[in-house]
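What you see is the complex with one protein chain gone and the rest in place.
Let's look at chain A:
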Amino acid sequence: MELAENIIQKRPEGLSSPSKKKQRKYQHTLTKQTGAKCTIFPTKHIGICNSGLVNGLSEEVVYEHFSKYGKIEQILMLPGKSCCFVSFDDIKCSTKAFNNINGVLNIAQYLKPVFLSFVENIPESLIEANLKHDSDPPNGLIILENFITDSEERAFLALNDFNRLGSSLKHRQVKHYGYEFKYDINNVDLNCPLEEKIPKECDILWERLRIAYPQLIFVEPDQLTVNCYKPGQGIPSHVDTHSAFEDPIFILSLGSAIVMDFKNDNGDHHSLLIPQKSFVIMSGESRYAYTHGITPRKLDILQTKAGLTVFHRAIRVSFTFRKVRNGKCCCKFHSKCDSYLRTHEKSYTAFGQLAERVEETHVHKVYENIAQHFSETRHKPWPNVVDFIKSFETGSLLVDVGCGNGKYMNCGQNIFQIGLDTSISLLNVCREKQYQVLLGNCLRIPLLDNVADGAISIAVIHHLSTEERRFSAIRELLRILKAGGRVLVYVWAKEQKHRNEKSSYLKQDRKNRRCEENEAVSNEKLTLVDGVEIPIHTNRTQFKHQDVLVPWKLKKNSGKSLNTGTDESQTFLRYYHVFKEGELENMCAQFNSKLLHSYYDQGNWCVILEKK
């Protein structure tokens, strides 16, 4: 690959001493993060000490660069970590890779070189945790391999000429039969059936399915969506709208195998190979409670106990067959059920007029009251935020929108930082350290357009109580940036368990009693006004709802210098909108900006955007 050759520069004669020092520091971090023992003697196993999933390094990139030096046995990417591992079949290859890549190949964040270390072995516990999500399909998912013959595959492919198709989404080409699926409302319009019905060539599938799987109860579909994916294209994780379609859903895959990811609210993650010519039945839990999606990339890497298999993608055409639903969905998977949510949870449109009052009472006033305690407990900066700030060159202007007690205000080197917050108590903490701060609202940043080189919004936007306001907050951040300026956004994730790893928010529950699902979770709600209720979240548990009040307990005496007037312990309720996977990205996609990086870190969904 040309790109790779350009990145690898000539290896310097021995590493200079600051690099050696850096390397030792990185090795130490690797051991601390993973428990792997570093060694100076070559082994089959290499640790990449300074880059991993949280830095945007992907398995694909690791494979691309390391596989040049020999057969790879395993690549281990660790969720939430800034390191990863590569194991080769033999030491000769790993040594060659080490010598060519260490300190030279610029694939770490901000195009910095990666630092490697041989490790004695990869801790077994890490391997097992990583294998968990690869094993069996979720409940209700059945993959029937070789469902059609080669000549039938050709006949199906001939039904559509994708070069002629007009309708194209950003990521893939689409054609609908029977009914059009409207992506703006995520539903079909029952009153407007399409002229073109499902081609009769598809009829053979239903006869065959009855024979192959006689116990399956189904009605023949009346809606077909054909998608064409070129290598590198994908589809974001989604659940097919419950109220739009019946159960089950069928997928016929043509042209290429692909890996599809299935995830549920509990953090279970299954990466499944969907083979070419296969027929997938997505029913029950897999249809209702799991999201499915395809990561945009050119190759899929599947890791099983048997080792590592790489599939290079070709053009894949999928036929998704669905039966349009008449009426409501009555499934028991409430968290993903639009019918249930519409009738059972009060619509937050009524929230619109209340938004400012909710934020005033349950965000701004709370922070004023807990400022001192909050500041005492929020002094450890998150490393990936610090790295972002450090990536700005001398003389840059960086705005911290929602700076709080200013824990990121002195992270930059030779840059000018301005903080903005709505809490005067927290800003007064900033002033003790001479930081430049402004009292103001993130929806109306009192700065000129196109003025900042960078901005950060850490744990702020999730305090805004309508989608419109959250959207405006991102628009404000982009407004103050210069073209080419970058902004980092962190919002709290609904998923506090990601790829089977609990976030530190859940881990902090030392007794760990309440971490398990459905146990002792309060059903308490707070009524704001007639008809509008917000559930109160139980601390250190998974989120059950997206709009919640999170209690902050101020213990006795810790509030003595505040004007609470009492000496007793008090509970304050902070409003949060916790973000679902993909929600922040989708919101950002609507702006004229480039998504540079999106990741999960410390229980948050995070994006870096560049203004165009």
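As a convention for this text, a residue touches a chain if its C-beta (ideal position, glycine included) is under 8 Å from a C-beta of that chain, and two chains touch if they have at least 3 such contacts; residues count from 1.
Here is the rule we go by: contacts and distances are computed from a predicted model.
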Q) For the chain that is missing from this picture, which UniProt protein name fits: "Multifunctional methyltransferase subunit TRM112-like protein", "FAD-dependent oxidoreductase domain-containing protein 1", "HIT-type Zinc finger family protein isoform 1" or "2-oxoisovalerate dehydrogenase subunit alpha"? A) "Multifunctional methyltransferase subunit TRM112-like protein"
Q. Looking at A:Leu78, A:Ile148 or A:Ile445, which residue reaches the missing chain?
A. A:Ile445
Q) Where the complex has a chain not shown, which of A:Ile91, A:Ile424 or A:Leu595 is the residue touching it? A) A:Ile424
Q.
Touching the hidden chain in the complete assembly: which of A:Leu30, A:Leu397 or A:Ile474 does that?
A. A:Leu397
**Q.** Residue of A:Leu224, A:Val358, A:Val437 or A:Leu481 touching the missing chain in the full complex
**A.** A:Val437
Q: Among A:Tyr63, A:Phe311, A:Phe416 or A:Phe591, single out the residue that touches the unshown chain.
A: A:Phe416
Q | Positions on chain A contacted by the hidden chain, ascending | A | 356, 393-397, 414, 416, 418, 422, 424, 427-428, 431, 436-441, 444-448, 451-452
